[in-house]
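A single protein chain has been omitted from the complex, and every remaining protein chain is retained in its original position.
Order of writing sets the chain letters: A and B. Residues in each chain are counted from 1.
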Amino acid sequence: MNLNRRMFFKVAGAAGAVALSPAKTASAGADDGALTSGAGAAEGALNAGRRGVLVDATKCIGCRACEAACSEINALPSPAMLDDPAVFATPRTMDTRTYTVVNRAVTASGTAPARFVKRQCMHCLEPACASACLARALDKTPTGPVVYHKSRCLGCRYCMVACPFNVPQYEYESPLPYVRKCTFCADRQATGLDPACTSVCPTGALTFGNREELLDMARERVYAKDSAYVRHIYGEHQVGGTSWMYITDVPFEKLGLPTELGTYAYSSLTQASLAAVPFVLTLWPPLLMGIYSFSKRRNDIEAHGPDRQEEAHHE
Amino acid sequence: MIPHDILTLYSAKMLEYGIAVLFLLLFVPFWTYVQGPSRVPALATARVRQPAAAAAEWFLIPVDRAFHRGHAWLKASTDGLVTVGMDDFAARLVGPLSRVSLPAVGTAVGQGEMAWRLVASDGRVVDMLSPVDGTVVELNAALASAPEAAETDPYEQGWLMKVRPSRLRANRMSLLSGQAARRWMDETIAGLRGHFAPGLGALAQDGGVPLSGMARAIDPDHWDRLAARFLLTGGEDAHA
Partner (left out) sequence: MNSPTAQTLPERGWASEKIFLGMPFWEYLRSLATPGNFVAGLIMAIGVPVIAYRFIFGLGAVTNLSQTNPWGIWIGFDMLCGVALAAGGYSLATAVYVFGLKEYHPVVRPAVLTGFLGYLFAVLGLAADLGRPWNLPVPIFYSFGGPSVMFEIAWCVVLYLTVLGMEFLPPVFEWLGWPKARMWALRMTIGLTVFGVMLSTLHQSSLGGLFLMAPTKLHPLWYSPFIPAYFFISSIAAGLSMVIVESALSHRAFQNRVDHDVNIDKLALGLARGASIVLFAYFFIKVQGVVDGGRWSLLNTGYGYWFLVEVLGFILLPSMLFAYGARNHHVTLVRWTAAWSVLGVIVNRLNVSVIAMNWNVPDRYVPSWMEVMVSITLVTIGISTFRWIVNRMPVLKELPEYHESQAN
């Protein structure tokens, strides 16, 4: 499978060309069917369906074909300074018209090559944004993409507060604003296509496929004897796991990826507080009515004498 | 979030428990301090019941008197005599009086026995029972010229007579005061409410003061019998 993909990408497009080939990939999701090693049946079924992307920062040459493909597919303006390497002088961020950016993490010096990193929505396995969204406008699909149903969105921007990667971008300039972010080409994936960016990457820096298989691939590279990679697969466990995972031979801070994130899913942060809701709904009425009865009885005794059981006349 | 190194966790937990204990130790003195040395006894609104002097909403029940179930009261004075009168309920029940027919000075009266007669403005009469055993020593002379005092100010100006009691302590066992008197008044009102016509009922809910001459308003034709029932002088042993 890996070899087929490598061959395909080498043939498929060169820097600057927007070659959006509709070829099916071998790992088109659920028909793989194979259980991953060690996982339970349910977990295996989940994993079998999960797609992901492995970003190998050692292979990225900064050609930005991915940016160009993304903007074409999503009808966004062309990326700035597409043919001009001076664009890397200052790091760019995603914005409402740029779903993905490639930044230079390390400048080439001497024999050390430059390193580039592509940033976009991480499509977390348990996304903070989706669990934060009160209207389920941001919703996690079982295969991977976190999609945005714009008709449901109220514009509360809680997803922006919640996302540890600061991915969602808001159209403040519009009186009818939406949230904008990478869609993982969910509609393309639904028809069996690859995401636009991964399908045009000429160097194999972006590999799209089954997440478990990508993890195997990543482990092979990272934990191989004498490997130059940093011994960590970013996104394997960060915030409960992300669909987009990164491996690199330079420290992850250099790539601009937040390194202080724990392995707990963000949705778990609020679950304890939300779990209290049914308890409050159940326990408060008897507690409060108990206090009420007690205080009413005390007031009645004060007003009418200790043997008087009748209610005050104006109840 | 800053994860705990397990070694610092020990000291952190001890510190937490320590702070909680400190809080509990400080809480009791703090609470006591905040509550203050003496409670200002006033209540927030002026319209508050003074403890025993207020009605069960409608009728005055002064603290310093003892009441008989026939709605007469007595009040002991320092000279060994007791002052006797009728209570607010009786006064309002019967309403405007043309005169009060009191026993002569020197007459013996018995607790629970008929003692005086109220003659209402329309001529009907209602008797009342004495609250005490003893001898009548003085009558309220003002009532001869102004019988309305008995109705309008039954506890002060409208006192009826002074009696030298023969068995005051024993008599007191049958009398009500304070809380018990208020409870008894509640029961009386409950009994009275049952008689209210719808129009009067609305008045009651508004908290307005009941009419003078309630019995007449309830049952204009036989109000004296109704009043006598409440004042415990109705029935076969009633006067002619």
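Observations, loosely collected:
Heads up, the rule we're going with is that a contact is a pair of C-beta atoms (placed from the backbone, for glycine too) under 8 Å apart; a residue touches a chain by one contact, two chains touch by 3 or more.
Computed from a prediction, not measured in an experiment: that's the story for all the values here.
Check A:61, A:160 or A:186 against the missing chain and you find that the one touching it is A:160.
Considering the whole complex, the residue from A:78, A:93 or A:107 that touches the absent chain is A:93.
The set of chain A residues touching the chain not shown comprises 93, 95, 128, 130-137, 149, 152-158, 160-162, 164, 166, 169-178, 258, 260-262, 266-267, 269-274, 276-277, 280-281, 284-285, 288-289, 291-292, 295-296, 298-299, 314-315.
For chain B, the residues touching the chain absent from view are 1-2, 4, 8, 12, 15-16, 19-20, 23, 27, 30-31, 33-37, 40, 42-47, 57, 202-203, 205-207.
Please note the rule applied: only the chains that are shown with their structure count from here on.
Here the spacing of chain A and chain B, counted between their Cα centres, is 77 Å. Touching chain A in their complex are the following residues of chain B: 1, 3, 49, 56-57, 179-180, 182-183, 186. The residues of chain A lying in touch with chain B in their complex are 262, 303-308, 313.
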